[in-house]
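If you scroll down you'll find the structure; I have some questions about it.
For this view, one protein chain was removed and the others were kept in their places.
Labels A and B are assigned to the chains in the order they are written; within every chain, residues are numbered from 1.
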Amino acid sequence: MRTKKFAYNMFALFVIAATLLSACGPKAAAGQLNVIALPHDWCNYGGVIDAFKAKYPGITVNELNPDAGSGDEIEAIKANKDNKGPQAPDVIDVGFAFGDSSKTDKLIQPYKVPTWDSIPADAKDADGYWYGDYYGVLSFLVNTDVQPNVPQDWADLLKPEYAGQIAMSGDPRTSNQAIQTVFAAALANGGSLDNAQAGLDFFAKVNSAGNLVPLIANNGLVAKGETPIRITWDYNALAAIDSFAGNPAAQVVIPANGRFAGVYVQAISAYAPNLDNAKLWMDFLYSDEGQLLWMKGYCHPIREADMRARKVIPADLLAKLPDVSGAVFPTLAQLNGAKTLITGQWDSVVGADVKAAP
Amino acid sequence: MANTTISASSAAPSIWRKWVGVVPFFLFAILFLILPSLRLFIGSFTNNEGKFTFDNILQLFEQQSILSAYWLSIRISAVTAIGGGIFGFLLAYSVTVGGLPKPLRSMLITFSGVASNFAGVPLAFAFVATLGRTGIITAILKDVFGVEIYKTGFNLYSFLGLSLTYMYFQFPLMVLVMTPALDGLKREWREAAENLGASQFQYWRRVALPVLLPSILGSMILLFGNAFGAYATAYALTGGALPIVTIQIGAQIRGDVLHNPGLGYAMAMGMVVVMAISLAGYSWLQSKSERWLK
Partner (left out) sequence: MSLRRFPFWSWIWYLLGALYFILPLYATFTFSLEMKRGALSFLAYEKAFADKEFWHTFGYSNLVAFLTILVSALLSIPTAYWIRLRLPQARRIVEFITLMPFVVPAIILVFGLIRIYSSPLNVPFTDITVIPPLTNFKVGTTLLLVAGYTVLALPYMYRSVDTGMRTIDVATLTEAAQSLGADWRTIMFRVIFPNLRSALLSGALLTFAIVVGEVTIASFLGVPAFGPYLFLLGQHLAYQPAALSFTSFILTWIAMGLIQLVSGGQGQTVGAH
């Protein structure tokens, strides 16, 4: 008797399970958009997503891993080739070098937004596969409560008063931001866009002076005072100051020399399950409205020159952006060359004494 | 002895029956662990253009930085496995055999549950807030005792600091796995030993530790694997300055720059090999220690 009851129960469970599994069919793709790697306080992506949702209330935006790096986004496209579900990214926002490599690997598809012509030619792919979205300049975020003496230029970072206070925002062997930090330092120290060696040498000096902390700096550490000087994109630094709201007091400095602009690019995945919504998203990002939302996050939108000429940028927004005149934009070849040099040489040139055993 | 209950008549059915109990496990492992990870194996023999190559594997042995990364990972895993094992054992001991009140045991067990997975950026931040240059302990030592630990050469962002931080999840793991084993130490054995005139030390050396040794070894290999595979904490605390293998793998597979994923996969396969060797060593030790049990 007991085994019979047991068997019935098992069978019932099986039926229920099977029903559940089969009843929930695939959701209608028309109402979704899958984005990836978009932290809400990076270039005001939070505001951008909210505005997009408000404009198209029928579309559900699935936000995949906001902490993903560019490599992860590419990997996600590859892994989801056959997947029409909410895990497959429709659109990606990746580092400059990844635009071309994704095109070669046939992972993205071309699309030209209505405002295509106002995107500068050197920031987009001629065939429309990828297109620059915004840029920022490397800057110093300084916690002035802990360090009232604010460095104004790269050379200042060598001063003894900054002992144990300077940190980068990533690992120079893997992080876009950190590699370009070293590249930027090269520009200010006798190097050029074609030769980043000076940057490595500079950081070797900063490290041996004891000023460089190996921590990956984040805003919590800056606020704590453990890494009161953080080298990061100006838009991250400005957003940080907003979020600090005076506690701690902080400043952003665009270094006098070695102003380095980093561009990120957008693309639509070749396997996007929601192609129409992806196009709507792109149209929105490159409309004046979308570009201004990025500007609110302190990023320089790629169509900035065009929008300035047409005087569509509100004056108060313009006033908030720091002066970045003289910022240089590396080409793809220069970026790749610097990357190879920096990631390969960092350990031997700079990292020597940080590996000290107890 | 339990085998006699099967009393197989012919050879073929009995082999089948012998393995049927572990079929669900193997099926699950194949479906959800081995198949998804096949990419690791295949990828280690692939180069960036997608062609078959032995280069990745060769690089493992030729590149000095990779070899030293393995050595560093092994060192930190061994140190935290042994250190974590010892102190974790003492903690587990204190609330079981050691006779502390029951509520303390509950607190330790539940806390260990949480702490065993407290890792990555939050853990790194917690230790920075404690022992960093602006940490509270650093401040207390300076203000109250006049000792400036950073002047004496201490640095949280070092092998020592990372080991100290790793202990935060190693101790609890040891506590959680050893507590049931310590519960199994029968009181009768202790009383019998005392009746025969054994001292505390002799009891432990001759009775308790031999009984516990297989479990201790088993826990330690778990701790070793736990530390060996850890990534986020080291990355957050030392930013890649301590180039352990997992960070190197991350550098090849993920990140914002294009690298050589094949090499990353090959390194991961290398980790599998290291674990296999550790497991072999542990098995050998275990078989020696279990001889005392039956």
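To be clear about the criterion, contacts are C-beta pairs under 8 Å (C-beta built on N, C-alpha and C of every residue); 3 or more make two chains touch, one makes a residue touch a chain.
Worth saying up front: this structure is predicted, and the values here are computed from it rather than measured.
Of B:L173, B:A234, B:A251 or B:A266, it is B:L173 that touches the chain left out of the display.
Across A:H40, A:K53 or A:K279, the residue that sits in touch with the chain not pictured is A:H40. Residues of subunit A that touch the chain left out of view are 20-22, 24-27, 34, 39-42, 62-68, 72, 75-76, 78-88, 218-220, 222-224, 236, 239-240, 243-244, 246-248.
Residues touching the missing chain, restricted to subunit B, are 1-3, 5-6, 18-19, 21-22, 24-26, 28-29, 31-33, 35-40, 87, 90-91, 93-100, 102, 104-106, 108-119, 121-123, 125-127, 129-130, 135-137, 167-168, 171, 173, 176-181, 183-187, 190-191, 194-195, 214-215, 218-219, 221-222, 225-226, 228-229, 231, 246, 249-250, 253-254, 268, 271-272, 274-276, 279, 283 (touch as defined at the top).
The rule is short, and it goes like this: only the chains that are shown with their structure count from here on.
Spacing of subunit A relative to subunit B, judged by their CA centroids, is 34 angstrom.
Subunit B makes touch with subunit A in their complex at residues 65, 121, 124-125, 128-129, 132-135, 150, 155, 157-160, 163, 235-243, 247, 250-251, 253-259.
If you check the complex, the residues on subunit A that touch subunit B are 69-72, 75, 95, 97-98, 101, 146, 164, 167-168, 170-177, 179, 213-216, 218, 220-221, 224-226, 339, 343, 347, 351, 354-358.
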